[in-house]
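A single protein chain has been removed from this complex, and every other one stays in its place.
Chain IDs A and B follow the sequence of writing; residue 1 opens each chain.
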Amino acid sequence: MCGIIGYTGFRDANKVLIDSLKRLEYRGYDSAGISVIHKKQQVYKQVGEIKALEKNLPDFKGTVGVGHTRWATHGGVTKENAHPHLSSNKKIAVVHNGIIENFSKLRENLIKKGYKFASQTDSEVIAHLIEDNYKDNLEKAVYSALKKVEGYYAIVVTSTDEPDKIVGARKDSPLVIGVGDNENFLGSDITAFLKYTKRVVFLNDGELCAVTNKDIKIFDENNKAVKRDEQVIKWDYKDAEKSGFSHFMLKEIFDQPDTVHHVIRGRVSEIDRAIQFNENVENLLSNGLDSIHIVACGTSYYAGLVGKYMLEKLTGIPVIVELASEYRYFGTRDENSLIIGVTQSGETLDTLAALKEAKNSGCRILVITNVIGSTATRLSDGYILTQSGPEIGVAATKTFTSQILVLCLIALKIGMLKNKIGADEVYKYILQLKELPRKVRQALDQSDEILKIANQLKNTQSVFFIGRGINYPLSLEGALKLKEISYLHAEGFAAGELKHGPFALLTKITPVVAIVTKDFTYEKLLANIGEVKARGPKVIAIADENDTEIEKHADFVIRFPSNSDIMSCIPIIVILQLLAYHVANLRGCSIDKPRNLAKSVTVE
Amino acid sequence: MKAVILAAGEGKRLRPFTETIPKVMLPVANKPVLEYVVDAVKKSGIAEIIIVVGYKKEVIMEYFKEYKGLKISYVTQDKQLGTAHALLQAKSRIKETFIVISGDNIVDQKSISQLIKDQSKYSMLIKEHPHPSKYGAVFIEKGKLKEIVEKPKEEIGKFISTGIYKLPKSIFKTVEELTSRGTNDLTSVIQEVMKNGEEINTIKAESWMDIVYPWDLIQINEAMIHSSKFSVGGVVEKEVTIKGDVSIGKDTTIYSGCYIVGPVVIGEGCEIGPNACIFPSTTIGNNSVVHPFSEIRNSVIMDDTHIGSNSFIKNSIIARGTIISNNFSCISGDNTVEIDGEFKKLENLGAMIGEDCTFGSHVVIDPGIIIGRKCNIESMKKITKNVTSNTKVM
Partner (left out) sequence: MKCVILAAGEGKRVHPLTFTRPKVMIPIGNKPILEWNLLNAIDAGIREFVFVVSYKSEMVRSYFGNGEKWNVKIEYVNQGEPLGTAHAISVVEKFVKDFIVLCGDTIFGKKDFKNIVKTKNSMGLAKVENAKEYGIIELDKENVVKIYEKMDEPFTNIINGGIYHFNSKIFNYIRKTKKSPRGEFEITDSINMMIKDTNLKGIFLKNWRDVVYPWHLLDANEEILKKIDKKIDGTVEKNTTIKGKVIIGKNSTIMNGSYIEGPVVIGENCKIGPNCYIRPYTSIGNDCHVGNACEVKNSIILNNSNVPHQNYVGDSIIGENCNLGAGSKVANLRLDKKNISVVLNGNKLNTNRRKLGVIMGDNVQTGINSMMNVGTIIGNNCFLGLGAIAKDEIKPYAMIL
């Protein structure tokens, strides 16, 4: 997934483009480039981070240009493969986010016609195609060229023949128009140009636009002119700083005592023993529900799995959790199903596609997200914000715990509405919720002990995580975090499943992290630990602080503060996050920007 | 002109409150002490601040990251060796005359302005004080510094040094000399400079406070609460009486029957009442809950706390995350404490309770008792002696 930007106005384009690209860097950062028009296309592109590009930025004259940050999907990471790409006659510059599925055939035909290619990317094809279709009007040329393309794209195009204009087009990839005074912007998302203007015009799928510094024209997929109103964005893009922490991820793990509060504040009243959401959400939750489906990807999917335990225990309603990318291929749903989409960014393409499917089946859509104004919120019938502040580290940490807490609040609310849980029980849960910041702080206090244990893991090849009941999805998340940032192989298993296959993988050198809570799963899990130890590996137990038995069974113990069976998951997660962080740090991995990963995946 | 603010210290004498945050970040009227210092420095016209951090520096850096357009840079003092050593860390950022001030000294903006305007090469702020022996007595002659006597045995003189100086860039030579010899405090540097024949001009500061011991927090809260911004947010139910200067944060609910007499500051996301009484000069942090029929008077209650119903809290400090069940009483009165080998008499003091404690119901605490962090006290206990952190009282 890449970030693209276009500018036409009165300011120095090279400065505006680099500034905007910096804000899009989270989308992809193998390489970046810009091209500014001043009599010709002045291209500057490099492999590496935007900071490096900025240092050596040439003094290009010109107030119109395009820019790009790249996350490689086709073709290796090289300077030639970086965008912008120029057409053969060097007049047209293109930046592209997406995948051109039929690019090899198109490339073949263009080469036969005599066009010369400089890279191996699918994107470059677009530049030559536009040149091939160009008569005297850039947007008409782009329209004709795109008709031949199969795949997904958001592109911005400039031509030295029409030097004031930037042309944008999108299909299943985001592109937004930023409206300024005597200047206009195109960007992959609003944060690219939020510093310069808060006015946007949303481009719909399949549409194309021709933008000058004073004029915005939009055309639909049949090339008919379209009128559209602008909207004003209310939020500020605040660049979080690491504030003395060595990594954003560590800072975000330590943000959790606060973020846990932000989910609760304004929604939970201890004195009144009440849980309240906004009107739309209250309506969604109060009408008869036969089933709940949770759709999400990655870490959010695991939050959904944790949510399933909570929802089924507190409401008695059957809950199905589906991977968003699989959801549209099967699944039963109807108007009495509540579909909960969980997506931190609100832009995850797979999740959006699943929600669109569900909406077409007449289901009610509830979205849990961290980004106000995102596509998911606009698709939903009601949404709940996790209010955790921007999460810069690519691996999700604070947004994961916030998502679980929102699901917990939903479970409690529905439980109350259905009279499945009494006021006293609700009160107990509310007290637990309010105590969470304290419990999280206690878990964070263990950081040094966890570092010692991380030392045990840093040189292994493989780590296994096991848990039962609500701890099973936690083991999946623990493994995922470790995998994501330390590049170790790690896998989570339901403890009861080990004997049905995975035992074969256990050896003396594959440590096992066992999540042990003092509830009805306790005895069985101790037995599982026994089985594991019999095969050689060391066992690291994450156990209740009051558990005195566990030392006899595990080789190492990390303690989490006692809590109700449902709420313990939060401090346990914090411990798993710290474990992954310390292992990755000891192994010298790039924690905030792990290789090959980008935040908010908008490619399918 | 730049200002160097020394904020690296732990504040050991303020334990248990400084076990998790540096001294300068202790909250007074819901703002960290350091924020008062930064504000005063900013108002006196300084546009660039260098903060020397050390102990638990992330807490400071996270709070001040983008502070009201002021340019703030941080330098780290890895080992807390002393004030002169701390200042030395900022050497590379100083190109001309500068001000150095300690992050835990609340001083008024006018005095800082006067210090800046003063034309002498060296100048310092001094303060009239009834007990100079606590700090070091300062003697002046014709407005210039004559002598500093540290820890005098008797009560002599009437001025003390505030530790706030305006110094030329050349001071770093002396600082380097002395620190390399193992003398790490600023007072010695000043004395050395005087020995070399330099004149140090003295300016009387109008108001100056510092925090050394936990009970100082209560006094400073009372003094500084008047500078808060008083407006009412959140939800205020019927039959609530609010008198005087009261600040209520957003998302806070004040339930019926509460009686609040200002100056009182209540943070955001709190739930107060019903029928709770809050009297001057009390500060309650964010996300705290005060249950019905409780009375809180002249106390500092920090974030995330729970005060059970029918509790009485006076002249006390309750740190973050502490959960107290119903019918809790602190007895406010006199107590004698041993500090630095001496006995001090403290008057009108309640309890000082650390972070994340859990108290059962009907707990009673004698005057002046300090309870550490993460302590667990069972119901019906009377606490007559200090309790160290991580202790269970059963």
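Criterion: a residue touches a chain if its C-beta (ideal position, glycine included) is under 8 Å from a C-beta of that chain, and two chains touch if they have at least 3 such contacts.
Owing to the predicted nature of the structure, the values given are computational and were not obtained by experimental measurement.
A.B. asks: Shown chains touched by the missing chain?
C.D. replies: Computed over the complete complex, the missing chain touches A, B.
A.B. asks: Quick one: which of B:194, B:212, B:232 or B:346 touches the chain that's been left out?
C.D. replies: With B:194, B:212, B:232 or B:346 as choices, the missing chain is touched by B:232.
A.B. asks: Just one of A:40, A:140, A:199 or A:313 touches the chain that is missing; which is it?
C.D. replies: Checking each option in A:40, A:140, A:199 or A:313, the one touching the absent chain turns out to be A:199.
A.B. asks: Determine and list the chain B residues touching the chain excluded from the picture.
C.D. replies: Interface residues of chain B facing the absent chain: 45-47, 69-71, 228-238, 247-248, 250.
A.B. asks: Identify the residues of chain A touching the omitted chain, counting contacts across the whole complex.
C.D. replies: Chain A touches the missing chain through residues 10, 180-183, 195-197, 199, 232.
The rule is simple: only the chains that are shown with their structure count from here on.
A.B. asks: Just curious, how far off is chain B from chain A if you go by their C-alpha centres, in Å?
C.D. replies: Centre-to-centre distance between chain A and chain B: 41 Å.
A.B. asks: Which part of chain A faces chain B closely enough to touch in the complex?
C.D. replies: Its residues touching chain B are 238, 241, 243-245, 251, 254, 261, 265-266, 269-271, 434-435, 437-438, 441-442.
A.B. asks: What residues on chain B touch chain A, complex-wise?
C.D. replies: Touching chain A: residues 20, 53, 57-58, 60-62, 65-66, 74, 251, 253, 255, 268-269, 271, 273-274, 286-287, 289, 291-292, 304, 306, 321, 323, 355-356, 374 of chain B.
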